[in-house]
Structures are given as C-alpha cells and as structure tokens.
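The structure appears below as structure tokens.
Of the protein chains in this complex, all but one are displayed in their positions.
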Amino acid sequence: MSQQAEATAPTATDGSYDGLRLSQLTKQFVGFTAVQDLDLDVPRGSFFALLGPSGCGKTTTLRMVAGLEDPTSGTITLAGQDITKTKPYRRPVNTVFQNYALFPHLDIYENVAFGLRRRKSGEVEKQVDEMLALVELEPQRRKKPAQLSGGQQQRVALARALINKPEVLLLDEPLGALDLKLRRSMQIEIKRIQTEVGLTFVHVTHDQEEAMTMADTVAVMNKGIIEQLGAPTELYENPRSTFVANFLGQSNLIEGTITNRAADLATVDMHGIAVSIPMDRTHTDGDAGWVGIRPEKVLIGEEGAELDAPGNTIPGGVISDVSFVGVSTLYLVRMPWGQELAVFAQNTGRTRIFRVGEKVELSWRPEYAFLLDQAQDAHAGAQESDA
Amino acid sequence: MAEMTRRRGKVGYLLMIPAAVWLALFFVIPFYSLVATSLYDQAGSDFRGWEMTYAFGNYVDALQDYWQPLVRAIVYAAVATLICLVLGYVLAYAIAFKSGRWKTLLLVLVIAPFFTSFLLRTLSWQLILADDGWIVSIFQFLQILGDDGRLLATPFAVITGLAYNFLPFMVLPLFASIDKIDPRLIEASTDLYANPVAGFFKVTWPLSLPGVVSGTLLTFIPAAGDYINAQLLGSTNTRVIGGVIDGQFTDANNSAIAAALSMVLMIIIVAMVFFYVRRAGTEELL
Partner (left out) sequence: MRWLREHLVLILGLLVLAYTFVPIGVVVLMSFNDPETRNIYRFDGFTLHNWTNFCEAPGMCDSLWLSIRIALLATLVATILGTLAAFALVRHDFAGRSSSNLLIFLPMAAPEIVLGSSLLTLFVQGGFAGQLGFWTIFIAHVMFCLSFVVVTVRSRLAGMNDTLEQAAADLYATPTQTFMRVTFPLVLPGILGAALLSFSLSFDDFIITNLNSGSETTFPMFVWGASRVGVPMQVNVVGTLMFAVSVVIVVAVELNSRRRMKALAVR
C-alpha cells in the first residue's frame, strides 16, 4: 500500500478545501457527548489553536483527527480527501503526545527515525541529523529517553513527529509538564519552527495565554462545541459569549437593557446610567444583556474630575480593595447597585494610587465595550483557581 | 495514566482459549474424576475395574480411619503459618520501610534461597536439628529438652520445616501490601500522640491486612497438603493427611479412599478460606 502516495497532498482539482476540514464531527461516549456536530476549517500552513477547559472535547477532537478515536458521525477531510475511516498509520498526520510517549527501549536517534523506517523512507541518517540539529539535540542522539530532561524529551517528541513532514501536526498540550520559564521558551521555539517549516499545526491547550501567543487562529471550545473562532485579538477584544469573555482574560459583566438601536450604535440602560455600545459589538437578539468591559479598559478617577476622553461615565463607585501588583494596581470598586467591578490601572506614575474607601468615578470608551446575551451565565468560563 | 481501552472482539477469545482449554482439561475436569473416584466401590482395583456405586460410605470410612492425620496437618499448617506471619512481617516491614536503596536486592535475596530444591532444604533441617547437632545441644543445655530429648521426629521439627519452606509465600504478599502504605500516615499518627506500638496497631497493621490475608492463605493452603516435611523431619507419629493420600494411591492402591480424603481436605480448606475471608473483610485477594 503506497503510503507515500497518500502522504503527498493533491491540491484537489474539484475545488474542495485544501486544508483540514471537520464536518459535523460528533463523538458520543456512553452517558455523555464529548464533541457535538463540530464544523471547523483549518487553513493550510496556519498555526491553529483549540482552546478550552479540561473536558471540553478538544483532546477528543484531536484524537479523531489523528485516527486514534473513531467519530460517531461526521467527516474529516484533508486536502480534499476523506480520511474519516482511514487507519492512523495510513494518515499523513502526526501527533506530539501530552506525556511525549517516547519509546523507552529505543535511543533518541531511533525514536526520531521510527516513522521514516516504517514508511521505508530513504536517506534516514541525513534526515534524522537535520531534524536533530533543528531541535538542538544532536549530542544526545544515542541516549535513551529516560536520560533526558523534560524539555529535551519534549523536543524529541516534536522532532519525531515533524520529521515525517505530515500534512497536519497535532500537539496535545505538549507544554503542560514544563515549568513556566521553559514553557515560555518552548512556545517561542515551536512557533519559530512552524514558521520555518510551513506545516499546518493544530495545538490543543487549556492555557489561554499560550493559545493567544502562538496561534494565528484560535477556536474556543466548551462542552463539545466551538463558542467562537477567530484571531486572538478578535476573540479577546470582541467576545461573543460570556464563556469567551471570561475564559480569555477577565471581564466585568453588568446588567443592562437596550433602550435604542441606531444604525451603528446601541444605547443601553445600565442601572439607570445610559451607555453606548457599537452595534457590531452587540451579540444579543433580545433586549436584556450583559454589558462587558475589560478591567484594563476602565479608567478610574476622583469624583467629579474630568477624565481622559468623554465616554461612558459611571459615578458613585467606592474602592473596596486595592492590590498593588508592581506593573499595575488592581482595584475592586463597589458600585451603587452593589456589584464590585475590577479595574486594572497601569502604574504609569501619572495618576496616584487610590485607597480603600475613596469615592471614585469610572469611565470607558464605548468602542471597548461589548454586549452579550443576558440569558448566558455570567460566570461561565471564569477560571477557578485549582489546587 | 489513562484507563487502558480494551479491545472487544474475537481476538481476546482466541488468545485465551489455549490456556483455558489446558486448565479446563487438566484442572477442572480432574475434579469431576476425583469426585467420581471417591465414590467408587472400594472393592475394585485398576485391574478388576471399578464399580460406580454412590458409595458415600467411603467418606465415612476414610474419616474414621484417618481423621488424626487430617487434624494434625491442619494444626501443623496453622502453627507454621502463624510463625511465618511473625517472621515474615518483620522481614517485609524491614524491607519496605527500612532498606532504602537496597530494597530490590533484598527482595530478591528473600526469594533466592528458594530456588534450591525443596527436598534438599528440608534435608538440611535434618542435619540442623540432628541429635548431635548444635541446636539440640543448646536446647538441652537450656533445659528446654531433656538429656536424651530429640528434636527430629517431633512435631516441633515438622513445624519448623514448614515454617521455613513456606516463608516466601508469606513475605511477598505482605511486602506488596506494606510497601503501599504511605509512611507519612505513620508520621501523622505520631503527631497525634500515638507511640510506636499504638501507631503500629492502629495504622500499619490495619492497612496491611489485605497482604496479611493473602499471605496467610498462600502459606496455609499448601502447608496443609504438604507431607515432605512431615516424613523427612517427623516420624510415624507425625503422619499428615498428604502422606496418607499419597500412600493410599501408590502403595495401598486404594484410590477410592485416597480420593475421598483429597476431597475432604479440599472442602475443609475451601470452607476455612471462605469464613476467614469473610471475617477479615477483604475481598481483594488478587
């Protein structure tokens, strides 16, 4: 069976999509549905991130693309070819596993060469040498996996998958076991390699900072479905659901009702105060909504003082907590209607640091606010600190 | 580590079948023939043929004649198991908690002596417990034995032999259980005012119970059926049921009685195991 023939991706002449396409992909286990009617297009050559909390179905989706899990229904197409039923060892897809899954009884050289040998590729030595040089592990070529550090093992896992030049490289939370500093440097490293090699990477992670730093496109998954898909800035600045608003960074969500919709601006009654929100940033059909504003976008000033630029002004706040974090100060401000709003103020030195109990005014520019459907849970996606 | 997904389908059957068939043929079915043989008319023989009578009377005869070796076997095995428990627990505990990096080596050393022939080891005890040997001399000196007392050909020798030979069967399961105990639990108990003795009885012992149960079973059961120790280290006064069964089969050619005694031994063991496990409250033996 010519696996080489399958591995070369024909740019399909019938005009079908030349990247990875998931159509109505569903995976049901006994008792619960892990992935529900997923539709996803991953452009060829892009760095794509699947982001979500544990249990949201992202790893299951990845395994279905790798062929290690059979979908209940739906199709997976790669460069125009339907690979839904193809066995994993016949797919031009390779995986970097979460715990690396390096073969303990083979040395680094043989681990990396494994895929090439199975496909009876020529010039094994040359390719392995090149790949080991790329991940800077040349001196370790004859060592066994147990003799390497976590970071080194991670690079071996990457090299072992990359060397086969797959159509799609899948990464299943590969940086989870590394400490912070190492994780950051590996993020840059992997991104650099992807740009150099030009392959399609699909990276699964629960770390939103990681996804936003590395990926061109991010899909946020929750309970088996995709909540929102787009570039990191788009997702962050203009979230369409409370889940996305809370999962990426932090958001203040305040009750409000739409009183007027104009062509490009909506007016919202927020506890008696009128605020405006651009129409393309309102994501609700009804009138009841959550007014969303990110803590770093909220300006804080003394009562009555003229603030930076006219925008939505909300008076009557009282500082209830101050946390000096060095780079910024985190304020919790109790508003007249009882809610505590979070405000990040960068310590530029221009404004003073307020104290607990002081009365303040908040404001923000309308183009930073967004409106979400009030029917959604305001705490969805909020990161809980886990032990 | 994620749960391993098991493959369904025919392959599992095919892989299991050869071993299952072998055991079915040579372990399960023999029990039927054992029962059948035990119910044969005693007057038969391999030559004249056996008449299948439902001679439950065989059991009565067998027990009447041989209840003493039966009781002896059980008593010897029980005492030996107790001794093994004490010695084995000390050894297992020492290896689990006090041996640091020598753990694996020590474990293997526990098993190493038992790769030598069972019979030869037992014969060695003949020498160690010989009338003119050191042990007897010391015991005589300490007045434990009379001046012409012997150790060989007494139940003491038999039990000593049993306790020695079946020690690994006790140590290994005990070790497996004790090794799993988190030493920090014992630390916690001392923090909560428990002295070492209380700490042992309240924390270590209860947590090691599964190992104690498997160890005692794996020691007692074979010891109850053993007759090598009884015959090499004992005398005609220490005959045990295993020797009787063997003798009835080979010398007396009385298969019916032998089979009946085998069945009785097995039933007693099964019953004892059942109540013991119930009492100890642990289901997980494996």
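For the reader, a short list of remarks on this structure follows.
Just so it is clear, A and B label the chains in written order, and each chain counts residues from 1 on its own.
Throughout what follows, contacts are C-beta pairs under 8 Å (C-beta built on N, C-alpha and C of every residue); 3 or more make two chains touch, one makes a residue touch a chain.
In this text, all values refer to a predicted model and were calculated from it rather than measured experimentally.
Considering A:Thr59, A:Asn164 or A:Asn312, the position touching the chain not shown turns out to be A:Asn164 (whole complex).
Among the residues B:Val28, B:Val60, B:Ala198 or B:Ala252, only B:Val28 touches the chain that is left out of the figure.
Which of A:Pro88, A:Pro278 or A:Pro366 touches the hidden chain is settled by the complete complex: it is A:Pro88. Among A:Gly19, A:Gly67 or A:Pro232, the one in contact with the hidden chain is A:Gly67.
Against the chain not displayed here, chain B makes contact via residues 1-2, 4-9, 11-13, 15-16, 18-20, 22-24, 26-31, 33-34, 36-37, 46, 87-88, 90-91, 93-95, 97-99, 104-106, 108-110, 112-121, 123-128, 130, 132, 164, 167, 217-218, 221-222, 224-228, 232, 241-242, 245-246, 249-250, 255, 258-259, 262, 265-266, 269, 273, 286.
Mapped onto chain A, the footprint of the missing chain covers residues 3, 66-68, 87-90, 93-95, 97, 99, 101-105, 114-115, 118-119, 144, 146-147, 149, 160-161, 164.
One rule holds for everything that comes next: only the chains that are shown with their structure count from here on.
Per-chain CA centroids place chain A at a distance of 61 Å from chain B.
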